[in-house]
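With one protein chain removed, the remaining protein chains of the complex are shown where they sit.
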């Protein structure tokens, strides 16, 4: 059984349905979803990690870095899109009262003004709740602006799809389980780490980045998060290109482990976008193998 | 006239009162406060920049980096503390119903259980609102958990002060005005920048940090923020030790301006904690002056 | 009056004649030539600095770095080539006895075997001395392998020119005077420095190179030389692309002066090969000027 950051009908729910059709439980906070994994109540949970507009999801980053160890198994990148959903039979021209959440209202304002100019837009507690309300035949609302999944969940018709004014926003969700062997490398993987500096020393961040660059490992994301020990004390949440079993990344992670304060390994897993890293000459698996073979020949030249 | 992130009785309000006793207007969002500066409605506004527990305040970082240029003039670091405030005459043993905000309730739970075990804790919309409610003689609530300023504002008695279970959390606020000459260096200054990488190229962050380190400039804070152009596109919000008129910091900022995508200067101003940077040999003002004098002697040796 | 590393008829003499036809005095050692500049006996002296086969000329590097300050004014790069020179009237088939120096014999062995197979090759003290000897009508030697200038000096015929077996070797000579204003930048200049590390500390060489790279300055030559204080104590003799008046190089040299043990400026002068440096974006004079202008605008925004 899987958990997700709910309620039912949210984007996390929609993201989960892209790869899972078993039983699923919504949790009202990210922390509760992750703790349900820790306690064994669910096998894994899907939670948001970052958003292209808002940045990292602090509660997820902090919980994974500081709580009892968990591991990311896969990721889903979902377009943040909205549909206009109605009770079956309602036409666009009939829509008088729209219900949605304030964020969704803000992101579809222009479309609504242009396409249902006659409608009043009301802001409620959640987009999923709006869909549920609209599904009630006695509701005073004609339409909900909500995630596609919420429309389906409550038996509504999608009279307009993908109505966000600025399309392109995405949220990245991660499926988190108890620690286990990472899935095997696919050639297009991502590795998530939390790295603590040894102390708040000048140059420690530069040293951390050098550990990656000297092994030809590129970073996709780096965010500082307070350790809560006071202003100026940080850890870094990082996504690196590649898999911990790739020799360049293995060497970088081992280097970090030796010279940084602490390294928390949070998983290596396939990238949802299937983008393989561009690995510079000298950093490919073949380069590592060739160098290792050469090393053997110089320390045992008689062989 | 100054603005602040309100309503009246918040920590921002309390922070403003530490240095300003003129007329002040609360704004309900950080964006509105900053736009009031841009429009000239207020001369300056006090807004939160970072918190030792929650990290950077995204809305402030993003608004300053991307909106019409503003400049930080000073900072205030405020302990996030709560008082238990009552109508005059109420004793600790009389408190039966406490009103506060859910965050404040969470941060004072142990103290309340130990000191007013008989009381029920109710969660309302804001700590300032709780104080206002309690000030009403007909209220069913006996006490509010709120910022000190809110107790004063509504004429309450502080029957217990600084009751947070885990003291030490602080919030850093900044006073923002239209661009102007930075205040003169004091020897213990901070400089805030937003730096955009030239493109999403491997090594660009390392190069950025090297611009600082090679001039002996330490960073107090660095945070990545999405540029909203898609996952993986970031700018960096940075606080550096020192003043833009310090030669080491001037050279670093000039170096960034030349090699990075863009640099937004957001102000040099005295540190609230008055901590002077420890400047390594070779990076003091005297070192810069001595090197410059030597340079003159080698290009004009006959002088 | 100019001096050069002699005797008359050497490559240094030949290099001097490429740009100077006034009175010139040969000195038997590099040190004597440079000390004659220091004492005012000559206005300037031409000495070898590096050779494409043998590397840096240690005595020149050490004398310039450690003796009373001098300055390089110009450079000459000379092909190390040999001619076969005879008394007027001698034909190639008549050559029975060849005189030259052992180095020159080694570098022309194949040509001599192929073209004057009947001749015995004798090794004497210098190629210039060989030419002088051959010019004596009573000499038992028919031909000298020597620098072109030596053949001319002693009135010999060049019956074969450029006979080195492996052409392409060059020597770089420098004209050294007392310290003076460097010649103005030409856009294709070289700067020579001697840099002493602060102490024999790990990472100091890396730090030195970073001072150049962070300002986009490329190095043409870097050599370690012992300070004579014991194994493991070095200074670095460096040629950098560009002129000390170029802003990127000025900033690099100032940076070295501040953080290294000592910097000896030995001159900025036009490159003999007229190769202009490829300056990366962000390091051109225009980039420096633009950044400076921006800096003025942020510290004086009202202007």
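We just call them A, B and C in the order they show up, numbering each chain from 1.
Here, contacts are C-beta pairs under 8 Å (C-beta built on N, C-alpha and C of every residue); 3 or more make two chains touch, one makes a residue touch a chain.
Owing to the predicted nature of the structure, the values given are computational and were not obtained by experimental measurement.
Although one chain is omitted from the display, it touches the following shown chains in the full assembly: A, C.
Contact with the undisplayed chain is limited, among C:25, C:188 or C:205, to C:205. Between the chain not shown and the residues A:6, A:182, A:226 or A:242, the one that touches is A:182.
One of A:81, A:148, A:211 or A:224 touches the chain omitted from the figure, and that residue is A:211. In the complete assembly, the contact with the undisplayed chain comes from C:221, out of C:198, C:221, C:245 or C:292.
Contact between subunit C and the absent chain runs through residues 50-55, 58, 77, 168-170, 172, 202-203, 205-206, 209-210, 213, 218-226, 228-232, 234. Counting the whole complex, the residues of subunit A in touch with the unshown chain are 71, 179-182, 210-211, 214-215, 244-245, 250-251, 253-255, 257-259, 265, 281-283, 287-288, 290-292, 294-295, 298-302.
Following the convention adopted for this analysis, only the chains that are shown with their structure count from here on.
Viewed as a network of touching protein chains, the structure reduces to a simple linear path.
Subunit A and subunit B have centres, each the mean of its CA atoms, that are 28 Å apart. As a whole-number value, the distance joining the C-alpha centres of subunit B and subunit C reads 59 Å. Those residues of subunit A in touch with two or more other chains do not exist in this structure.
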